[in-house]
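Right, subunit A next:
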Amino acid sequence: MIDFYFSLPDIVRYIIQGIAVICFLFPVGAACSMAERKVAAWAQDRPGPNRARPWLLARIPIIGPILGYFGIFNLMADGGKLLFREDITPGHVNKFYFVMAPIVAMTPALSTIVFVPFGAYLDSAGQILPVMLANVDIGILGVFALASLSVYSLILAGWASNSKYPFLGAIRASAQLISYELSMTLAVVPVLLWINAPGTTGSLSLVRVVEFQSQPGFWGGMWFVFIMPVSAFIFLITIFAETNRQPFDMPESEADLVGGYHTEYGSYKWSLFFVAEYCQMIVGSGIFILLFLGGWNPLPWIPLADLVNWLHDLLHWQWLMHPIFVGLLSIGIFVTKVLIFIFIFMWVRWTLPRFRYDQVMRIGWQRLLPLSIANLVVYIIAIALLQK
Partner candidate 1 sequence: MSVIQVQRKPLSLAERTYIPQILSGMKTTMKHIVAKPVTVNYPEERPEIPPGYRGVPTLVRDPHGREKCVSCQLCEFVCPPKAIRITPGEIPADSPNAHVEKGPREFEINMLRCIYCGLCQEVCPEEAIWLQNVYSSSGYTRAEMVNNKQKLYELGGTLPDTHLKWDKKKAAAEKH
Partner candidate 2 sequence: MSAPTATAATPDLVTVNIDGRDIAVPRGTNVVEAARLLGVNVPHYCYHPKLPVVGNCRMCLVEMGVPAVDRETRQPVIDPATGKQKINWMPKLQIGCGTNATPGLHIRTTTPAVRQARESVTEFLLVNHPLDCPICDQAGECDLQEQAIAYGRGCSRYIEDKNVKPKHTQLGPRVMLDDERCILCSRCIRFTKEIAKDDVLGFIDRGSHSTLTCYPGKQLSNNYSLNTVDICPVGALTSTDFRFKMRVWFLKQTNSIDTESSVGANTVVWSREGQIYRITPRRNDEVNDTWMPDSGRLLYKQVRAENRLTTETPLADLIAQAKSLLTGAAAPGSSGMGDSPMGSGGMADPAMRTGAAAPSTDESSVPHNPHGRVARATQSIALVASARSTMAEQYLCKKIADQLGIPVGAIHVPAHLGQGDGLLVSADRTPNTRGALLCGLATGLPKPQLTQLAADIDAGKIKTLLVINEDLAEAGITPEQLAKVSIIYLGTHANATSAAAKVVIPTQTVFEKDSSFVNQQFRLQRSKAAIPGHPGTHNDLVVLSHILVNLGGHDFAGSPIAAWSRLSEETPELAGLDYLTIPETGRVLDSTRFAHLAFPETEGLHYKPAAERQEESGARMQESEARP
């Protein structure tokens, strides 16, 4: 079957892979909305949504009640509701851009995943090969390029709505994105400097970053979060800001802007914005994990290859070395990390209040930007000294 798969033309394989990834990403993005509600409920000492019990599915022993408890049926009902609800387009909007905005929101959210290696397998030579859709050299740059497109959807939505609250939300979103994009990029530079030693072929690939964190030895196996904590910290904050998550969700800010940029949206178009936000969170967490938390490596100083070899030595099962198992294991490790990270997103959301807009701007320009520049300078000097 694998042979058959590899015998297919490249283009068909890419399409299959792309659809598979979207089929994973989209529902997970949607499921995050339910996870958010559950986490919110637990943080507020209540059980959360658990009442939807379709009469046939809920009767399945053990699984039915568990699905019910975790609100999966609520999620399905929610999706169905959003899908079949009357899709109102207000009379005063610019119809073309109004419809385009959610599409523009989904596009970068789903396409940035192309540059993200979400797993790896060992070939027969024991060489690590990444599992990803496009192993190109621009890597992180591509992610940044596509991710910044997402602000266009907000601006489009806000402008096309032809209404003041969405407009204000859109303005806030663009200003916020520009403010934090800079610090984000600057925070990543030390990592790339570290992996690109002078004289070698330069690469911005995220695979390379993970490989650097999978090396043997104390320094080699160390994740970048330990080497560059300030970079990780700045990057973390900017992800929050870029994905418009609490405490930076000024564009939505329902207390003062009703619904922010999506005030005029409803039903399925609104849900696309919603899912796009979660997809961005997933991709953003993925990038953070790749850059600072060792990617698909299970633990610091224990790379994936070591884990597989160790398991094999222990159990002597031949299939443990099979590429498919290794690939699934690595994807599993990566997805687990991503999910933990998303939980942290929610954890923060249900802990912190929203910043004031002036605070958002001050933090972005007066704190994070100087800090990231200083951080960059320090690491440039340090790397120069170390690599001399």
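A word on the picks: all candidates are chains of the complex that A comes from, given by their letters.
Everything below uses one rule, namely that contacts are C-beta pairs under 8 Å (C-beta built on N, C-alpha and C of every residue); 3 or more make two chains touch, one makes a residue touch a chain; residues count from 1.
None of these values were measured; they are calculated from a predicted model.
Touching subunit A in this complex, out of the candidates 1 or 2, is candidate 1. For subunit A in complex with candidate 1, the residues that touch the partner chain are 39, 41-47, 50, 347-348, 350-352.
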